[in-house]
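Note that this complex is displayed minus one protein chain, with the remaining chains in position.
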Amino acid sequence: MTSIGTGYDLSASTYSPDGRIFQVEYANKAVENSGTAIGLKVKDGIVLAVEKLVHSKLLVPEANRRIQTIDRHVGLATAGLLADGRHLSNRARDEAANYRETYNSPAPLKDVADRLGLYVQAYTLYSSVRPFGISTILGAVDQDGPALYVVEPSGVFFGYNGAAVGKGRQLAKTELEKLKLSELSMRDAVLEAARIIYLVHDDAKEKDFELEISWIGPDSGNLHVHVPKDLFDEAEAKAKAALETFE
Amino acid sequence: MPAMVSAAQPVQRSFNPYTENGGTILAIAGADFSVIAGDTRQSEGYSIQTRYAPKVFRLTDKAVLAVNGFAADGNMFVKKVRQRLEWYRHAHAKDMPIRAIARLIQTMLYARRFFPFYVYNILGGIEEDGTGAVYSFDLLIYFKNQTPAPGTAFPKHLPLSTVLPLVIDSFTSATERHIEVGDGLEIYIVLSKGSTALQSLQTIRGIQELTATNDGERVFVIRRELKKD
Partner (left out) sequence: MDHFPTNWGRPRNDAFDAYGTYPIHQRPQNGPKDAFVDGVQRTQQPIVTGTSVLAIKFKDGIMMAADTLASYGSLARFKDVQRLFPVGDNTVIGAGGDMSDFQHIQTLLDGLTIDEFTAQDGHTLGPAEIHEYLAQVMYARRSKMNPLWNALLVGGVKDGKKFLAFVDLLGTTYSASTLATGYGAHIAQPLLRKAVEGYENVLTEEQALKIIETNMKYQVAIITEEGVRISESKTLDTHWSFAEGIRGYGAQAQ
């Protein structure tokens, strides 16, 4: 960490002499420490999945969800600081509602991602605030079909066919690249997503985790909801089985 | 000759935020009880809106409020009074005494001096000294009723066995005389701690107890049908 001690990393409003903003880079470190989140854009829908690390056995199962609903047709998964994720999802809800108010139609995901990108970027400009310690995967089925975006702590956002953020993103990305995403059914995508999350989970470092999967598409009535229990159980069982044959 | 009104003259048309939803309420205080009653018809003009819309509400085990006039204002007013009583309970861990409720209602009504709640309230119940009480309100202020007649020391109190038939007869008569009264009758009875009237209540058909605390006061309701035409 060459940035430490130079004094250029104390505020987001100061560049280092070689043009970097260290606070933003530190924010990325917060993301890298977090459980993996992935998003798949498939034939007619979107699947989001998260490896929620459970730091205490006393926690209520299914509490502190990391996949949240923004609008009927929009879902969001975060990797990084949980509280930042909840703040940003609140903002995303306001933006989606505001779009509806202005245009009397559901927001295209591009516009939600655009507004969130602007918002996140504003937190990289001032000494009085810290950048968001999260990367956000946004998924939706809008007027133009399925869409998937990732917003990073710097405020940049890109569209993806498959996205992975957090600890296990490298392995997850290679697994996603192997899939024929454009031909995958939503059900199969759910199974693949569960498999990937189980695969990238590092048993040695983190003992416990909880799998979270949501989807949007014809199978869910074009609503963003967590997948039904029977499908979830099937996906989890197959993921566990696949893990054993893999090793 | 009356001046011709020009058609071009601007007309001030304005929205009337009030209506009158009919019905009748009454209350009678006895020495150690209070009876508060109201019919359950809600109407507007010649139309019956519903045959069952309560106008009498149990606030605490010591106080019952009857509300008559513009129903929307009435329901909102009861809601607000109940909210204030709940706050009082949270702050003081007891129910607000009836004379305080009476003053509270007076304050709440007068706060709307320039856009009044179009409601006539009657509050009945038991005072802290165990005596029956009735307070009545117009749109803005209140009186404590049952003050002694001139030249006497105490107000004359009727026994419950006289009061109940009197109330029922009053409503039966009112139903005959007024189109906006009818359908159903709800009579609330609040008894003071250890009231002797308790005995006579047991035999009444369909009586229902609503008491919620162990403070000693007890609240009952009697429901009767009235003519529906």
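By written order: A and B. Residues from 1 in each chain.
As a convention for this text, contacts are C-beta pairs under 8 Å (C-beta built on N, C-alpha and C of every residue); 3 or more make two chains touch, one makes a residue touch a chain.
The structure presented is a predicted model; accordingly, all values stated were derived computationally and were not measured.
Asks: If the hidden chain were put back, which of A:Gln23, A:Thr36, A:Gln68 or A:Ser220 would touch it?
Replies: Of these options, the touching residue for the absent chain is A:Gln68.
Asks: Check each of B:Ser47, B:Gln199 or B:Asn214 against the chain that is not shown and name the one that touches it.
Replies: Of all options in B:Ser47, B:Gln199 or B:Asn214, contact with the hidden chain holds for B:Ser47.
Asks: Would you write out the residues of chain B that touch the absent chain, in ascending order?
Replies: Spelled out for chain B, the touching residues are 13-15, 17-19, 21, 42, 44, 47, 49-53, 70-72, 75-76, 115.
Asks: By the contact criterion defined above, which parts of chain A meet the unshown chain? Give residue numbers in ascending order.
Replies: Those residues of chain A that touch the unshown chain are 65, 68-72, 87, 90-91, 93-95, 97-98, 100-102, 104, 115, 122, 125-126, 128, 223, 225-226.
As a working rule, only the chains that are shown with their structure count from here on.
Asks: Could you please state the distance in Å, as a whole number, between where the Cα atoms of chain A are centred and where those of chain B are centred?
Replies: 59
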